[in-house]
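After this line comes chain A, so read on.
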Amino acid sequence: MPTISFSLVFQLTLIGVVFFALLMSAAVLVYFERKISGWAQQRVGPNRVGPLGLLQPVADIVKLIFKEELRPKAADKLLFYLAPILSATTAFAAFAVIPFGPPTTFFGLLEKPVPLQVADLNVAVLVVFAITSMGIYGIVLAGWASNSKYSLLGGLRSSAQMVSYELAYGMSLASVLVIANSLSLRDIVDAQAGAWWLFHVLPVPKWYVFLAPVGFFIFFVAGIAETNRAPFDFPEAEQELVAGYHTEYSSMSFALFFLAEYVNMVVVSGVAVSLFLGGFYVPGLPDWLGPLWFLGKIAALLFFYIWMRWTLPRYRYDQLMDFGWKRLLPLSIVNLLVTAAGVLYWS
Partner candidate 1 sequence: MMTDLQAIMPILIVTLTAIVTMVAESFQPKGERVPLGGLGLIGLTGAAIASVLLWGRDLTGFGVMRADNFALFIYVTLCVIGILTILFSGVVVDRERIPSGEYFALTLFGISGMMLMAGASDLLVIFLALEVMSLSVYVLTGIRRSSEAGAEAAFKYFLLGAFSSAFFLYGVAFTYGVVGSTRLDQVAATLASQVSGPSVMVILALAFLLVGFAFKVSAVPFHMWTPDAYEGAPTLVTGFMSTGVKAAAFAAFIRVFLSAFEPMHGEWAPIVSALAVATMVLGTTVGVAQGNVKRMLAYSSIAHGGYLLVGLVAANSVGKAGMLFYLASYGVTNVAAFGLMALLSTEDHPHDNVRDFAGLWYRRPTMAAAMTIFLLSLGGLPPTAGFVAKWYVFAAAVQEGYYGLAIIGVLTSVVSVYFYLRIVVMMYMSEDVAVDPAPAVPRSAMAGLALATGAIFYLGVVPTRVINLAVQSVQGLF
Partner candidate 2 sequence: MTFPLLTLTVFAPLLGALLLLVLPNQNGERNGLVRGIALGISLVVFALTLAVWRAFDGSSADFQLVERVPWIPAFGIDYHVGVDGISLWLVVLTGFLTPLALLSSWHGIEKKVKEFSFFILALETGMLGVFVSLDLFLFYIFWDAMLIPMYFLIGIWGYDQRVYAAVKFILYTMAGSVLMLIAIIGLAVIHAQATGQYSFNLLQLYQLTLDPKTQFWFFLAFALAFAIKVPLFPFHTWLPDAHVQAPTAGSVILAGVLLKMGTYGLIRFAFPLFPDAALQVAPYLGTLAVIGIVYGALVAMVQPDMKKLVAYSSVSHMGFIVLGICAANVQGMQGAIYQMLNHGISTGALFMIVGMLSDRRHTRQIAEYGGLKHVMPKLVAAFLIITLSSIAMPGLNGFIGEFLTLMGAYRWRPELAAVAATGVILSAVYMLWMFQRVNYGPLNNPKNKDLHDLEPREWAALGPTLVMAVVMGVAPNIFLTPMAPSVDRLVQRLHAQRPAYAKASAGTPAQARAVPLTTPKPLPATATTTSEQAAR
Partner candidate 3 sequence: MDGWLPILLLMAFGFSFAAGNVFLSQFLGPRNPTAEKLAPYECGMPPVGDARERMSVRFYLVAMIFLLFDIEVAFLYPWAVALRELRWTGFVQILVFFLILLSGYAYVWRKGALDWNTQD
């Protein structure tokens, strides 16, 4: 059956494109991170390699590839190499269920419209949750396998941090589910299409961020912590732990951790956009350009990410844990219950 094989080819292409896009996004993010940090510190950032330093990421990668691979003698060989691979793999996989555009036939190329999403699952939210949680393993293993004090402590710290914020993360997810009544990300995104008319004049996008602002706040804060980004970048905490769990990593395996971190940022942003910011929908703008809107929203969030990093000082570790357990967690529980009560009251 030609259609089936065609759709298979299409599916593979889609996966390839997503994969490549994620790779590229990491490279682009590295560039922008450096650029923005430069701006934030009133300097110019990378500007030597290529025009405006645009080729800087390429140079970085080439350099990393040709670096000497060092592995401490006492390290656990298998786990040492497995850890970065695991990190990177899970980072990529999590994006699979995020829809980044409306169903399209690609201008009539296809007989049936296909969703712009690697996998449309009815339990997509759970899958995201599950796969991102698996990222912790990479960090723990890296910390443990290196057999270095800094690595171990970094690994432990970051895993403790990640699990601490995962609870708030999960509960804020639940608050969206209460509103959306579905576990499918596509359903959730579709439910956010269109707009309300506030006082019949002011259009407000039907984004859940307006229904559950606290949920969005919790989600994003927890997301930052989940991805070990400043102000929660403890695993790396250069001043305390050298480079945390990847102290002993060099060359490509180091690059993979780096890659995983950036891809994770994209994933968290993608999920946040899908859950709270209407996904690829912007009221009043054409849906067929959805991927573009989606990209734009992600870019905005990512900019926010980087902005935060260069603006806010790093928390102290005990403050970080306190914040997670004693502020964010109760807040997320209250948020969930209030949201649920609100939904029941108004529905």
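The rule is short, and it goes like this: a residue touches a chain if its C-beta (ideal position, glycine included) is under 8 Å from a C-beta of that chain, and two chains touch if they have at least 3 such contacts; residues count from 1.
Regarding selection, all candidates are chains of the complex that A comes from, given by their letters.
Keep in mind it's a predicted model, so treat the numbers as computed, not measured.
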Options 1, 2 or 3 - which one, within this complex, touches chain A: 3
For the chain A and candidate 3 complex, residues of the former touching the latter: 11-12, 14-16, 18-19, 23, 64-75, 81, 84-85, 88-93, 95-97, 118-122, 125-127, 144, 146-153, 156, 159-160, 163-164, 166-167, 170-171, 173-175, 177-178, 181-183, 242, 247-248, 251-253, 255-256, 317-318, 321-322, 325-326, 329-330, 333, 336-337, 340-341, 343-344, 347
